[in-house]
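Presented below is the structure to which this report refers.
The full complex has more chains than appear here; those shown keep their coordinates.
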Amino acid sequence: MQPNVLICGMGGNTLPDSVKQDDQPWLAEDYSRIRRFSEQLCAPLAPEDMGLQACPEVSPPRWHLAHTTWFFETFLLSPHLPGYRVFHPEFEVLFNSYYNGIGEQYPRPQRHLLSRPTGEQVLAWRQQVDQAMARLIAARPDLSALITLGLNHEQQHQELLLTDILYSLSFNPLAPALTQPQPITGEPGALTFQTFAGGLVDIGAHAGFAFDNEAPRHRVWLEPYRLANRPVTNGEFRDFIRDGGYRRPELWLSDGWAWVQQHGIQRPLYWHDDLQQHFTLAGRQPLQAGRILAHVNYYEADAYARWAGLRLPTEAEWEHAADQVSVTGHFVDSGTCQPGAASDAPLSHLFGDVWEWTASAYQPYPGFQAANGAVGEYNGKFMCNQMVLRGGSCATSRDHIRASYRNFFYPHLRWQFSGIRLAGDAQ
Amino acid sequence: MQPNVLICGMGGNTLPDSVKQDDQPWLAEDYSRIRRFSEQLCAPLAPEDMGLQACPEVSPPRWHLAHTTWFFETFLLSPHLPGYRVFHPEFEVLFNSYYNGIGEQYPRPQRHLLSRPTGEQVLAWRQQVDQAMARLIAARPDLSALITLGLNHEQQHQELLLTDILYSLSFNPLAPALTQPQPITGEPGALTFQTFAGGLVDIGAHAGFAFDNEAPRHRVWLEPYRLANRPVTNGEFRDFIRDGGYRRPELWLSDGWAWVQQHGIQRPLYWHDDLQQHFTLAGRQPLQAGRILAHVNYYEADAYARWAGLRLPTEAEWEHAADQVSVTGHFVDSGTCQPGAASDAPLSHLFGDVWEWTASAYQPYPGFQAANGAVGEYNGKFMCNQMVLRGGSCATSRDHIRASYRNFFYPHLRWQFSGIRLAGDAQ
């Protein structure tokens, strides 16, 4: 939910090797492609959908289009493009998400009340910014690191745009569909485990772009462990429910049980009470047993693992394993926006499909330093009360994810495509 | 906020004299004019504005357009027009406001989440209903009472549509304007008082259409009293503020003082903290001293009257006086949607400009009987915890108001055009 920040210094003055000055042609093209994709994602939306916000944690699609534009105007154009005039002086406050260093923010729960600027005005703003950015990219190769950050930021909001609109639409009894259903076929792949010897391993960013929270790369001691070959499926989680999973306090963390009790929780988000259907971006659909489970929170993931006699992996365990496979999987690029069928291949689905809850609290790596200035607020200030998730989902862009990527959410939240991969101590 | 109900029995079987069967031509024309006016009111709105709902008490403009249509479909077309097919089977629940007799209701605070049906779809629904209603009006003169009720219901929602969008837009720092500003000129008229002898008077509906809460007409004993010639102005209320009005507990009802303390209230709704500007349907405008004050709640009205050494009128006192003047004033028909300049004429502004808070709790008149069936839920069930307001406002239709009309709101609410007329015991 909170976008992350580039490792490198934000002033652009300490450009890392990984972002070379001669990558300008690539950058202009990427800028154009990524920015356009934000608008393409809104194509199936009715204008009326563009302002929806069903809870403080989600934002309206129109706000996402505006906030990502605000990023480029605030951090790139205003300080670095001579003669640039902001589109509207009040937008700096209206579309600031949480950067205290920039100044005040419009209250987050009220973003749905910003009917103005209208969608048309936001698109005009995007156009002005994109034209100015084209000039800036050409003129200032030294800013490519910060621009790359802006593009990764936009990709994060593309994922949020999808998860947010799914959440907001779920309150409409008409069950609107934005995409086509994608039924799966066949039985889910068998669940197997692979053992890792552990020892003193290296964890963290080591090449290419990364956010600051992935650094520095550092040593971690791992005891021998084993990891499931694939995430938990809808059918497996339904077994947990039918076995009284939501009624047995001994399976739950104390805060998790309090959450279950207080809200009367009986099933994952978007599941119907018949446990046969769920709400998706393709509208109301049959719940297929072999499909990878999504929309559970940390408490549910932890309870399921305890019920299964296992546990969740730590983020170091996860990353150590993921470092051994390539970044392939089911991403937003496929256009389906739903997790796929569970495979029986070894170490499959680590990337894409669903973010996998780890057992690790989101905390700084040893030696972590936040960047100076407002962009330093990206990650460091959220390192408390949240849990780490790994691997990206069916709503993530393929070129946005990597083994060291750390996503993080509060343990009670469920609106992301978040699922469960089991782990255990080596036997 | 809660629409009111026709006096007459709702089955159409006890048509009152005042709604004669030969008024069909008039009815078809009125139906057409009033329904069209709802859509005209939305003309200055951007499509993005149509879904705004800034608090549970207000509804999105698009919802108002749908709910008023629901009324005709649910109470007229479905039961009375042979072969009529509802536009969409789920709309019965989606756009039911509070009629338990009809069945479930979509949760009120979430109306802004109904991005579907879109505005276009709602207009298509309106068109289907209007065409069918034209046939029904022609075919069933015996239903004119219920149809008249539906039109009065629609007029009530027209007023709400305006006060609701004003409220929702007030959260936008861009201060959008829907209308042209209408500055006033000259000094406010002098405040004078007229004395009434009281005695045993008759109160309540006596001719023409009226809601059931205005009946039965009945006797009330009034002690001699006096009534101000006009409502309080912005300038007069500013004097109250400058005299410490919001900081002196002795001026306030206990619940009012608790409200002031809890919310840190320091001025009327929409006033800026400089006491020189306020937000209006024409955007941010200078606060003119001679203009009639609006957007105070009952606690503020009562505190102001105490500060002035006077009190608010009871609803019987108000109606007894209003019965003596004709229904003229500043209504929505003028198109300005702002209270006007205070006159010095005797008993002026009783109708239009601002609803006037009375000292009377909203309770049934002696012998009151709610209608049978779901329409009986209009008024009777709200007769607790609310206060009566009288006279209509600048957002009311001229042909909608009368001396016996009883509006009612909770004492803490301020988003209506609600103001203050002073009263006192005869000296």
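Things to note:
In order of appearance the chains are A and B, and numbering begins at 1 in each one.
Keep this in mind: a contact is a pair of C-beta atoms (placed from the backbone, for glycine too) under 8 Å apart; a residue touches a chain by one contact, two chains touch by 3 or more.
Just so you know, these numbers come straight off a predicted model, no measurement behind them.
Whole-complex tally (this structure file, single sequence, 2 chains shown): 4 copies.
Simple rule for what comes next: only the chains that are shown with their structure count from here on.
Distance between chain centres (mean CA atoms), chain A to chain B: 47 Å. By the touch criterion given at the top, residues 46-52, 54, 62, 90, 93-94, 106, 110, 112-119, 168-169, 171-174, 176 of chain A touch chain B in their complex.
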